[in-house]
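Removed: one protein chain of the complex. Kept in place: all other protein chains.
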Amino acid sequence: MSTPVGSRPALAWVVNISVILLVALWTLPTLGILVSSLRDKDQLAVSGWWTALTSSERNLVARSAPPEEARLQEGRYVLTGNVFEGNSGEVTGFGISSREPSAFAVGENAELRDGGMLTVDTDGDYTIAYSEKPEPGRGQRIFVSTVEPPKFTTENYENVLFSEGLGKSFINTMTVTIPATVIPILIAAYAAYALAWMEFPGRALLLAAIVGLLVVPLQMSLIPLLRLYNTVGIGKSFIGIWLAHTGFGLPLAIYLLRNYMAGLPREIIESARVDGASDFEIFRKIILPLSFPALASFAIFQFLWVWNDLLVATVFLGNNEEQLVLTGRLRELLGSRGGNWEILTASAFVAIVVPILVFFALQRYLVRGLLAGSVKGG
Amino acid sequence: MAISSTETGPSDGSPGLGAFFRNLVIALGIMAAGIVFAVLCAVAVFSALNTVLPDIKLVQAVLVMVLGVAACFGYFWGSNRLLDMIYPPRGHRVAENINAANGIRPWLFLGPAVIILGIYLVYPVVNSIVLSFYGPSGEHWVGGANYAWLAKDAAFRESMRNNLLWLVVVPAAATFFGLIAAALTDRISWGNVAKSLIFMPMAISFVGASVIWKFIYDYRAEGSEQIGILNAVVTFFGGEPQAWITLPFWNNFFLMVILIWIQTGFAMVILSAALRGIPEETIEAAVIDGASPFQIFYKIKVPQIWGTIAVVWTTITILVLKVFDIVLAMTNGQWGSQVLANYMFDWMFRGLDFGRASTIALVIMAMVTPIMIWNIREARKDMK
Partner (left out) sequence: MKTSMIVGALALALAGTTAHAADLKFTPGEDARFNWKSYEDFQAEYDFSGQELNIFGPWLSADKDLFESITAFFEEATGATVNYSGSDSFEQQIVIDTQAGSAPNIAIFPQPGLAADLASKGLLVPLGNDTAEWMKDNYAAGQSWVDLGTYKGNDGTDAFFAFPYKADVKSLVWYIPENFEDAGYEVPQTMEELKALSEQIVADGETPWCIGLGSGGATGWPATDWVEDMMLRTQPPEVYDQWVRNEIPFNDERVIAAIEEFGAFARNDDYVDGGAGAVASTDFRDSPKGLFAVPPKCYMHRQASFIPSFFPEGTELGRDADFFYLPAYAEKDLGTPLLGAGTVFAITKDSEVARAFIEFLKTPIAHELWMAQSGFLTPHKGVNADAYSNDALRKQGEILTSATTFRFDGSDLMPGKIGAGAFWTGMIDYVGGKSAEDVASDIQKEWDAIK
């Protein structure tokens, strides 16, 4: 553990405030979409999310009931209704032309083109009075300026979550992610141990080659590999995508794990060798437990990478109902609802919830591993 | 696969060439046997379970998952048993057997990794090198024409410039912020909470991150209310709202911020682990000597974790070279923000020219050569 700084309270303050600032900066973007995703979609489109708690001013357009519904009252034909149509709000002004939505103050009379007199109250009730029976036709447009209380809703999430097939995609993503995380860790751990602690010719060269492979652009390998899959007969299947993620994740896994394992104290391994333990035993009984923090870290990274991947999944899995993963499903949502911030924000948030939960769950082990004090610089 | 046959250089204390090949053959034999064993296990378990379990999608999926993992375990366990059976580490030839087994075992451990790397990465690279000398559909040999075209292409120069910017700014900024965050959060009681929050962007997909940042950079015409926070801040201080991601040159930095935002968490987690691994004694000694916390940090802690900083830097650098999703989603390389990986994608799927796309891919790989050389040096140093 690091040294306490209790002797200098001023410094402790500086540290705390700096961390608060840093955390604020880093969480602000996510907070923005979290708040936005809970807001009413009409408010979301016109005011910043940081104003979510204040009342917002907005111009609305409502349509009155059609003139033929006017009823005779005290010698006039009267139409009544409410501009909010079931919602609530406060009217500050109204108008009869789209250009001047608040030309008239609440309670004033405005003369319509067809001769009616329109008035709107603060609570949104409107009255249109005609002296003669009006021509049947379409209802009049009523423009109102309103002050709306802040509105929050879970509707956006309901739209996203209950859209068709999300559950199925969730299972698909799970099916892809778990083996695609575990398999490379297993394979890489053995390889990393061999590269770190076993003597064999060409070790350095092999390591160099693996580091070099870190930069192979993924896009380059898609077509040759899919072609290979089709020749072998795997085609687009889960086994194909597991192996693909394994292949693409291996260089980083081997690189990170080898660096970590190479930093483990030599004495432990030497003494185990002297005691007659085989490499297989040393690996299983000493290296693997000691490397737990590194394994956990890589597991987190690989999990996040696979979970969030879209490119590999679209290539090696089909786009059909049986194989579509979560990111693909969300992309569909984005594509068909591109202009709707409420769908975008809610779906983006749905997509990040599971990885964040996994991180928090694994983090305990990560920290426990770290506290064992077995970490040394690469 | 291709690699193992080229690893012929004898090194200190290793057996001769003949022994090496003999080991290799045995290793391959055992590997094959191991794989067969693993598959047999998997199939046996599968058919046994399949008759018992009901035909539900989720159950089947879990089953297949277990099988994949079991096959892996099966291979490592099985191949090791086999090796021990061939060269039992007991009896009258203990020493020889152990030696022989030790020559083979590394290859058993490395085998699956080497095979998978060979198929998934080496083969495509070789394929790219070949394709870079061919025309659009990979049928006509064009010699160095693709390279000549690249040298003269303006968009390529722009991508190079941007990529170099990314290479300098992003790893430096992410490592720097990561180090600061690691050092600071280790000193406070709610450090783990803070860490989790800073790490959180790592958990967000690029698709998600693009949505989040589009929301930040959102631009509404002057006069109407801004819903992007950056423009809201700018207008609050009396500035003019800007369409940030369309400002040539500067938009590169706005895109980089996204990746820095994501990668700082990675740097922080790794560096924090390294910082905690520094032996207490060195720090206590410094404290007793009256060193200030800043001096301790820069003069004692940072040098000790220099190796880890390098690893973090390398990893982020490599990620930057491949950065593609962010640019594709935010600007698609327009407004002068093109980068190599996206430019390659562009030629591959929009230009349908695999020759040129491969050539650009090779440039990306070539750019990492310095990092590779440095890493080989480090690896050699370690092994001495």
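By letter and in written order, the chains are A and B; residue numbering begins at 1 in each of them.
Definition applied: contacts are C-beta pairs under 8 Å (C-beta built on N, C-alpha and C of every residue); 3 or more make two chains touch, one makes a residue touch a chain.
Bear in mind the structure is a predicted one, so any value in this text is a computation, not a measurement.
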| item | value |
| --- | --- |
| In the full complex, displayed partners of the excluded chain | A, B |
| Omitted-chain contact residue, chosen from B:N192, B:T246 or B:Q304 | B:T246 |
| Option from A:L222, A:A262, A:I282 or A:V306 whose C-beta touches the chain left out | A:L222 |
| Footprint left on subunit B by the chain that the document does not show | 35-36, 38-39, 42-43, 46, 57, 60-61, 64, 67-68, 71, 119, 137, 149, 153, 219-222, 224, 243, 245-246, 248, 328-329, 331-335, 346-353 |
| Residues from subunit A at the interface with the omitted partner, ascending | 45, 59-61, 97-101, 138, 141, 143, 222-223, 226-227, 229-240, 243, 314-315, 318-323, 331-332, 334-336, 338-339 |
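Rule of thumb we're sticking to: only the chains that are shown with their structure count from here on.
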| item | value |
| --- | --- |
| Cα-centroid distance, subunit A relative to subunit B, in whole angstrom | 22 |
| Complex contact set, residues of subunit A against subunit B | 1-5, 8, 11-12, 15-16, 18-19, 22-23, 26-30, 32-33, 36, 44-50, 171, 174-175, 178-179, 182-183, 186-188, 190-191, 193-195, 198-221, 223-225, 228, 238-239, 242-244, 246-248, 250-252, 254-256, 259, 262-263, 278-280, 283, 293, 297, 301, 304, 307-311, 327, 330-331, 334, 341, 344-345, 348, 351-352, 355-356, 358-360, 363, 366-367, 370-371, 373-378 |
